[in-house]
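One chain of protein is taken out of this complex; the other chains stay put.
Naming follows writing order (A and B), and every chain is counted from residue 1.
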C-alpha cells in the first residue's frame, strides 16, 4: 500500500529510474512489512528551475543528484521501524544507482488503513462493517 | 477542498484527461459532501520508467492504463463514506473514460480543516479565533 513519489532532476536514464524504484521497494520489503507485489511508485522529473533544495541543511552537503522521496503509508509503524526503513532506503540507493548518502531525502505521510482502494472501488484494508458500525 | 493528484501513463488525450477529472469530481459531489465549484485537480503524466505498479497485488490484475489517484481532504468522513466514495469513483471512471475497475487505485490523505487557504491568504475553513483561542 505505500504509494511513493520520487522527485529528481530531469536527465537520468530508464535504468537509473528503475534502480530508484527497485531500491525503495526493496527497503519497504525488508523493513516495513510490505507484501510482494504491493508496489505503487511514480517518478517526477524536474528542470533546474523546478527543483530547489538547501545544499547544506543540517550540515549535509547535497548535490544536484538529490532525490526527494515522499511515501504515503499506513500509520502502523514504530519510530524504530521508520529509522530502519530510512537506513534501508539509503543503503539500497547508495549501492544502485549509486547515490551519495547525502542525496537521499525522505518524507513519510501516514494515513488510516481505510484510506486505500486497490481496485474495484473497494477499501480492501478497512475493517468489516459488522465490526466497525455495529 | 479536496485537492487531487492523478498519475497515469503519458499518451492519453485531453478528452480522456477531462473524463478522469470529471469522474473524480462527480464522485466527490455525490458521496463526499463536496460543494459545487470546490474542484482542485491536477494530472501528472509519466513515462514507462517513471510509473511502477504491482500488476497483481491482492489478485487484482492491473494494466498499463492504471490510474493512481491521491486525494487530500478534510478528516471528517466516516469509513462508510470513504467506501461509498471509492465505489463512486470506480463507477464513474469505468463509465468514462472506460477504465477497467482493476485499474482504479485510490489513496486518501486526511488533514485538519484549518489546513487550507483558498485565496487571499485566509484559512477559510478555520474556526473563528474567538471560539478557538478564547
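We adopt the following convention: a residue touches a chain if its C-beta (ideal position, glycine included) is under 8 Å from a C-beta of that chain, and two chains touch if they have at least 3 such contacts.
Please read these numbers as outputs of a predicted model, since none were measured by experiment.
**Q** Using the document's definition of touch, tell me which of A:12, A:29 or A:44 contacts the absent chain.
**A** Answering carefully, the residue with contact to the hidden chain is A:44.
**Q** Among A:29, A:82 or A:113, which one touches the chain that has been omitted from the display?
**A** Considering all chains, including the one not shown, the answer is A:82.
**Q** In the complete complex, the non-displayed chain touches which residues of chain A?
**A** Residues 7, 44, 46-58, 60, 62, 68, 70, 79-80, 82-83, 86-91, 101-110 of chain A touch the chain that is not shown.
**Q** In the full complex, which bits of chain B touch the chain not displayed? Write them out.
**A** Looking at chain B, the ones touching the missing chain are residues 3, 13-14, 17-18, 21, 25, 35-45, 72, 109, 111-112, 114-124, 126-127, 129, 132-133.
What we mean here is this: only the chains that are shown with their structure count from here on.
**Q** Hey, how far is the Cα centre of chain A from the one of chain B, in Å?
**A** That pair's centroid distance is 20 Å.
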